Each structure stands twice: as C-alpha cells, then as structure tokens.
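As you look at this complex, bear in mind that one protein chain is not there, while each of the others sits in place.
Note that the chains take the letters A, B and C in the order they are written out, and that residue 1 is the start of every chain.
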Amino acid sequence: MTISVAVSGASGYAGGEVLRLLAGHPSVTIGAITAHSNAGSRLGELQPHLHALADRVLVDTTVENLAGHDVVFLALPHGASAAIAAQLDPSVLVIDAGADHRLEDPVAWEKFYGSPHAGSWPYGLPELPGHRDRLKGANRIAVPGCYPTSSLLALTPGFSAGLLEPDDVVIVAASGTSGAGKAAKPHLLGSEVMGGMSPYGVGGGHRHTPEIEQGLSAAAGESVAVSFTPTLAPMARGILTTATAKVRPGVTPEQLRAAWQEAYGREHFVRLLPEGQWPATKMVVGSNYAALQLAYDAHTNRVIVTCVIDNLNKGTAGGAVQSMNIALGLEETAGLMTQGVAP
Amino acid sequence: MTISVAVSGASGYAGGEVLRLLAGHPSVTIGAITAHSNAGSRLGELQPHLHALADRVLVDTTVENLAGHDVVFLALPHGASAAIAAQLDPSVLVIDAGADHRLEDPVAWEKFYGSPHAGSWPYGLPELPGHRDRLKGANRIAVPGCYPTSSLLALTPGFSAGLLEPDDVVIVAASGTSGAGKAAKPHLLGSEVMGGMSPYGVGGGHRHTPEIEQGLSAAAGESVAVSFTPTLAPMARGILTTATAKVRPGVTPEQLRAAWQEAYGREHFVRLLPEGQWPATKMVVGSNYAALQLAYDAHTNRVIVTCVIDNLNKGTAGGAVQSMNIALGLEETAGLMTQGVAP
Amino acid sequence: MTISVAVSGASGYAGGEVLRLLAGHPSVTIGAITAHSNAGSRLGELQPHLHALADRVLVDTTVENLAGHDVVFLALPHGASAAIAAQLDPSVLVIDAGADHRLEDPVAWEKFYGSPHAGSWPYGLPELPGHRDRLKGANRIAVPGCYPTSSLLALTPGFSAGLLEPDDVVIVAASGTSGAGKAAKPHLLGSEVMGGMSPYGVGGGHRHTPEIEQGLSAAAGESVAVSFTPTLAPMARGILTTATAKVRPGVTPEQLRAAWQEAYGREHFVRLLPEGQWPATKMVVGSNYAALQLAYDAHTNRVIVTCVIDNLNKGTAGGAVQSMNIALGLEETAGLMTQGVAP
Partner (left out) sequence: MTISVAVSGASGYAGGEVLRLLAGHPSVTIGAITAHSNAGSRLGELQPHLHALADRVLVDTTVENLAGHDVVFLALPHGASAAIAAQLDPSVLVIDAGADHRLEDPVAWEKFYGSPHAGSWPYGLPELPGHRDRLKGANRIAVPGCYPTSSLLALTPGFSAGLLEPDDVVIVAASGTSGAGKAAKPHLLGSEVMGGMSPYGVGGGHRHTPEIEQGLSAAAGESVAVSFTPTLAPMARGILTTATAKVRPGVTPEQLRAAWQEAYGREHFVRLLPEGQWPATKMVVGSNYAALQLAYDAHTNRVIVTCVIDNLNKGTAGGAVQSMNIALGLEETAGLMTQGVAP
C-alpha cells in the first residue's frame, strides 16, 4: 500500500520534522510540499538536512495543492487550519499539528486564543486511555501541543487510577528553542539563548494550560487545576517536564509505581525507566519516545514525575505520524524513529 | 585599610570565583592560595582566566598556611571545614562556602549529610530579614547554598508578610553545570550535558531541601514543607528557580507585589523587575545580582516567583564577599560585580 | 539474508552509534555486545537512547564472545584491535573503528602511536577513487579517523585531478566533543567546554596528520604535506573542516568546480552543495552525509573547501556500516541514516 501525503508549512520546524519522518516511512509517498512565503524555493535551501528531498520545490499552501492526497498534514500557525480543513474532502485524513482543534471547550479556546472556536478533533496522543480507539479510522486528528504531550503522559496514570488530588497540580517544564518556531525574533537569537534560561507565560497565561487541564480532568473524572510554568532552555530540541501532585490519603508509593507501570508497561514509545534511573532529554531527542520516572516525596506527600520528550518528534511530528499509522491501520511504529540520537 | 585574605580550595569553581572577586577588591590583599592535590601548581594552569594571579603558586590547605590572615575563605568539600575552622584564631573571620555550618538542626544535618553536626554559623544572605545585623562583626559566616539563595530570595517576602500557606511549596530549579563542581564525572562531560536537560535528587533527597525549609520556616514563623526538584541545564553558570506557594485566603495580587517591593525596594543586589519583564539568568551571570518577578495565578490561587542568580557569584562567591564586607564594616558593594556579562 | 554482528566497545560513543545504526539495519541481527569495565551492565544504563536494546546485557570483550558472528565491529582504544583480530577466523568480516590498521607506513605509525605497526587493512572511505572496489569482499576493514574522513573528502578531488600544489595544504577543523570520547577528563567537562573553543595538538602533532597525508598523497601521486590544526567546539557532534591548498598555475575556477562535481556527482552520501550555499554541521548531524562547498580565492590563488560530517556517523559508525554493506554486497545505503536531525 502506498499512501500519498501532502505536507503544508514545510519551511518550519514542525513541517521539517514531519518530512524527515515521512521520507523514511515505508508506506508513504510524499506529494505536495507547501509553504507560504517560501513557495517556489527548493526544500534544500530551507531544510538542508533533508538530503533526499533537497530538490523538491515548495508550492503555495492552497486547497488545490493539498487536495488529491490520502493524507494532509497541516503545520500552520493557529487559526489557519480550520478554513483549509473545511475545504478538503471529508474522507481525506487531515492531521493538524496546530492548536485549532485541540480544545473541546469553546470558552477556553476563546479565552486563550481570542478567535472563534473551530471545534475539536480526535486527540492524537494514543497512549492516553481510550484514545487509540478513537484514532482508528479517524479522518481528522488534532496533534497535541508539545507541553501537553509530556504533561499528560506524566500525570494521567495517577489521575486515571484515582490516586491524586485534583486541586494542587504544579508543572514546570523546560523546552528547547525549536518549540518557539523559526520566525526570527530578537529574544530567540543564539546570542540571547545560549548559556541562559528564562521563564515565560508565567501565571497561567500559556495557551497549553487549558489543554493540559482538559486532559487531566478527563482522566480524573473531575476538574483538575494546573499551575503551569514553561521555561526556555539553551538547547534546540527536547522538553523536560517536572509535574507534581498531592497524593490522596492512604496511597502508597507501591500503588503509585504500579499505576504508571500498568499504564505504560505495554506501550512501545512510553518508557517508565527502571527505578534509580532518571530521564534526560538526550535519551529521546530525535526519536518518538517519552521516558519517565516518578518519586514519592513523603515529606510533602507529593508524587513528582519527570518526563522527557523531543518536542518536535513525540511532541509534534512523531505523535502525528504515530496517529496517522493508527488511523490508517498501519503498523503503529512505521516510519518512526526508535532510537534517540546521543550524545 | 588593607585586609589580608587566604583562599582555600582555589582550584575549584567556587574558589576560582572568590579569587576573581578578591583580585578586584579595593581593600584586599590576597595572601595564601591553597589547594589539596594541586598544591605546587601555578594558578595559571588551573584558573587560566585569572590573569593577574597567573604566577601565584598554590600551597597546601593546612592550618599553618591559612593562619595569619584577617580573613580565611574555605571552599572545601563538606566535612572538611569544621576541623580547620576550629584551629583558626577565633578573631579571624572565617567564611565557609561549604555546607558544614548552614543547618541549625543537628537531626536534619545528620539525615542529609550523614556525619556529626558541626554547629551553625551566621548565615550569609544579607537580604533576609535581620540577617545583615547578625553578620556585622561576625567572625564566622556560613555561605548559603546556591539553590537556597535563589529559593529564599524568591519566597521569603511572602512568608515574612504572612501571605502564603506553609504546607504547599513547590520549587523547581535549573542550574548550570558549574554547580556540580569540577571533579570529572562521566555524566558531567560536555558531550552529555550539551543540548539536554535532566533532573536529579528528585523526591526530597537533595541536601539543599532542609536548608530551604529552614529559611522559609524562620520567615513564616511556622514549619514550611518544600517539594524541591533540581535539574541540570546545558549552561555553565546560572540558576533559574521557579517557586510557587498557595496564597492565603483574601490576599490580593496588589498585596503580594507590595510585600516583595517592600522587601527589596532598598536592596542593591536584589531586583524585583518592572511588571511585564521576566528574569533570565543571563541578566545576572558574572554579577552579584538576583532578579525576580512574581505572578499571581488566580486559577490555582498560587503565587509563582521566578528568581535568577549566578550560582557561583551571588550563589557562592559574591554572597561570601558581600557578607565579608558587612562583617568588616566595608562598603557592602566593594569588589562585587555590579553588571552582568551579556550576551 | 540475516547477518549476525558482534559489537565491542559498546559503552563508548563510537560503539553506541554503531549499535544505533545496526538496530535499524534490515539485514542484521545484533549478537554479542561487549565492553570492558562495563561488562555485566544493561545497555540501557550506558546508552539510554538505544531504547530497543535497553535490556541487552553487555559481556566481556573476549575472542570467545566475539567469535561465531559474520561481522565483528571493534570500537576499542588503539592498540587493542590487532591482537583480537588476529584470533578471529579470517573469513569473518572484522571492521576496526580504531586506528590500528589505517596507516600503511610503519615509520609514520610508530612515530605517532609509539607501538609496533600491525599492518594496514582496506580503508573504509568508499568515495575515494578506487576504494569501493577494494572494499568489495574484504574481510578486514579499517575505518578512517573522523578528521581524515572530512579532510580527504574535502581535498581529494583536486589532487586526483592534478589541480593542486602538494606542498602547501592547510587544514583547520572544529570537532564536537564526542570525538574526544567518553572518558571523564576535567577539560572535557560541560562547564569547561560550553561557551568556548580551544585548539589542541597544534604544530603537526595530531595523530590524524599522517593519515590525511597518506590519503592526499595517494590521490596526488606525490608526497603531500599538511599543516593540520584541530579545535574543540562547544557541540556534542559534528566536524567542520576548512581545507585550503594552492591552485596550480592556469587552473580556472570552473575546472575546480568540475573536478569536485565529477568526483561526487553520482555519490549518494557526499553532496557538493549548490553554489551559494555553505555547509553547516547541523545539515548532517545524525546522518551518514558529508556536505561540501568550495571557493576560489583569486587573491591568494587558493581553493578553500569546507566540509561537514557527523564525526560519529559518517566519521565513524556510518562509514563503518557503509563499508560493511559494500564488503558483503548489500545495498550500500542499508541501515544508514539518510536525513540529518535538525534543528
């Protein structure tokens, strides 16, 4: 079986990583590669690491160019996906790496994004309870945000198992700079980011906050409130998420570990590390893996879960391709990077 | 006035930064420079950035070599300071950059360090309430740990003012690798740390935890429990601390800001940034400054304070020299770096 | 066809990269994985990015453990390969990633390595003229050094075509720190290497110098003398080589470009970039590609060729697997990474 795939937003980091994976996918033929201001350029000028695709020429991101493929990846700024998706054949699988279709709650959407809600699509994080089933045969998939991917993988097992208090979640995450995209902004210059760390979107303002709360609340069966603080780290790729929650009375450390073990024991891409080994982003950079470890702090009665992913891979393009594989009934690991690139 | 100063542990990072500052201190003459295995070497081989001291030869760290100075800096592994200090003239000012004399509680000391408690000394963080007075004329000073420096500067104003709940503090901090010292360990190799982040000491096990709790409890007037997670960031210097606590009922965002403003408005080296500006470690690297910003997250009723310091400067050597200045009645800013080095 | 492969030196960086590639090679089954002091450990403790192999246990590097495979990779310190290879069945393909069998000249070997010469093996850089033929069916292959790989790819086309003067070659190369290996040495600590650059082995002393001269002399048909200066760059992977040589009288820029185009126009893994585009190590990190560009400086009558590779991949493990593929008659690109990992 050969699946024809179009990729929009191909000059950005997310689009580039989608292309990197698809170029090695055994069942895929890459069709249209589209961009906005870079239409007409050779891909080799914009993504020079994609050697096999260097001579492909980017075309405009239009419905005409995207139509006629089995799958369309949208790696566009938020707000741009909905209009395009609405014009694509309903039978085409559209995978939106942007934010437009992640949130179920129109009020939360409008509060954080300031535009009309476009509706929500099946959420492409297969390792969450029940999500794999929803992805099978889906024609529309919303790829989770990178911070929500790591945050939900970190804490969902505890909430699903009813072991955690819903009103006291604190998440602090450090992301590589590729999460901020390829648009040239002064604070993202190498001179500014190398050798330093800084927070941003502090105090509940980051747009991934409602997405994290949506996922944890679904797992908990009640409303979960999250204090989320993202920080920018001096590395190109990777997210380290430190997520903590109060443990319900009477829950033992063994029960905690068992819940995570149960959740991920049969998952290919999510690894609960052996006790005593802590995750590091370089374990997973370049790959579709998440690695986790948890600790129980008796002193404060909290579980602390640290989780690492590659924000562009498992956090974006890898999760997208994994979800595509499930939707189309392919081998779930097809085309995905199963080893990190280290050191 | 010329003060003669001896510096032990001069081949390490803390000792090197102490020397960097003292070399520019207008009232100081640097006497003995001591080391353990590196005794006999030229300083230029070990600290080649200290150009003015390149031809100084390191001598053994012995009581004999350290005696006869007005001030002795100890930058030694924990456990080594107490025995030396006990043999130095009580009238000499001994400043211990190590951990030996930070904790007041022998039980906490023995739990975290596993050795007999050597007693506590005045704590060299002058910006904490009442501490500057205790440092004046002191002959023994314990330099705070780097994480406690940033954590206590972050949250003390809120606890001193009675605005925060004591039982729900979560601190996640990212440190540059120099905080782990100069001993060659595989996980600290450049190949391992560049481009990645990793947590360590998760779950309450880091030795700075009781020191942070000691300081916050003193400010609160009641026992404060802290969940502290340190992480290693791919940068040589700097700490970014994200500290959050529940706000007491009825406290307004204005009251919060006023408390921090009141605490630091007249401090030279601790800057509450203007609203809208977030700290970044590169603001303070190379200098004795701490920069802070706070946000109130109405959603979770938490205050989130982010604080940046240079772990080797304000977090170690700068705090030590500042405390020395206070103890000796010198200008508090003498010899200290009052501008960061950026980019 | 399934080829059984043993990998020695599996706890180091070269061994890790060999395993990363072999784990994705369609014709390979990984047999014994061996180490010296780390024998008995799980691979997941030492190479945690190799998720698929995490539970494999390392065994001792002995002839017994390595015997019985179709292919044996040796990623050992120099001096250790010859003795082991001598005891392995002559019909087994032994691929030595170390230096022992690279140099043809015993005098050069002894001058630079200070030990008896073990003889030379076919040299695993298939893109050099005539080398692919020598590798076909070979049972012993010496993997080139990382600096020689980039240096020879940079300049060989000009010497083969008789366009360059042999007595005036200057090469300056910047390498990521993984080239220095995983042994913990103080000057390789992250705190030391992040944010800085430094030279080493200056003045002709680096052991890769005679290897570069050997290759260029073979191409030129006369003795080529090289001034080679390596430098250490603050990155984990990658080499940027700047190689310059005087151009023979009467040679035109067009002839220069044509020579490189002719040499690499049909090569899969060596790319002469379009005019106007300069190589960057991040184009090739994680992949088996080399990317080059050349410029003619009329002012000094020199050609300047810049060449980038991933030192662990094309410069070590990738070149080794590519050579194995050729020796065994497999598809030359099998198991190799054909896209870089960027950003």
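Heads up, the rule we're going with is that a contact is a pair of C-beta atoms (placed from the backbone, for glycine too) under 8 Å apart; a residue touches a chain by one contact, two chains touch by 3 or more.
This is a predicted model, so every value here is computed, not measured.
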Would you mind spotting which of C:Gly31, C:Gly44 or C:Gly238 touches the chain that isn't drawn? C:Gly238
Would you indicate which residue among B:Gly195, B:Pro210, B:Pro230 or B:Gly315 is in contact with the undisplayed chain? B:Gly195
Where the complex has a chain not shown, which of C:Ile3, C:Val92, C:Val172 or C:Ala334 is the residue touching it? C:Val172
Where the complex has a chain not shown, which of C:Thr281, C:Ser323 or C:Gln339 is the residue touching it? C:Thr281
I need the residue numbers on subunit C that touch the omitted chain, in ascending order. 167-170, 172, 174, 189, 191-192, 194-200, 202-204, 209, 225-227, 229, 231, 233-238, 240, 242, 244, 278-282, 285, 293, 295-300, 302, 304, 306, 308, 343
Considering the whole complex rather than only what is displayed, give the residues of subunit B touching the chain that is not shown. 13, 16, 20, 23-24, 44-45, 47-52, 54, 178, 182, 194-195, 236-237, 271, 273-274, 277, 280, 282-287, 289, 291, 338-343
Over the whole complex, note the residues of subunit A touching the chain we left out. 13, 176-178, 180, 182, 184-186, 188-195, 234-236
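We take it that only the chains that are shown with their structure count from here on.
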Could you please state the distance in Å, as a whole number, between where the Cα atoms of subunit A are centred and where those of subunit B are centred? 37
Rounded to the nearest Å, the gap between Cα centres of subunit B and subunit C is 45
When you check subunit C against every other chain, which residues touch at least two of them? 13, 178, 194-195, 236
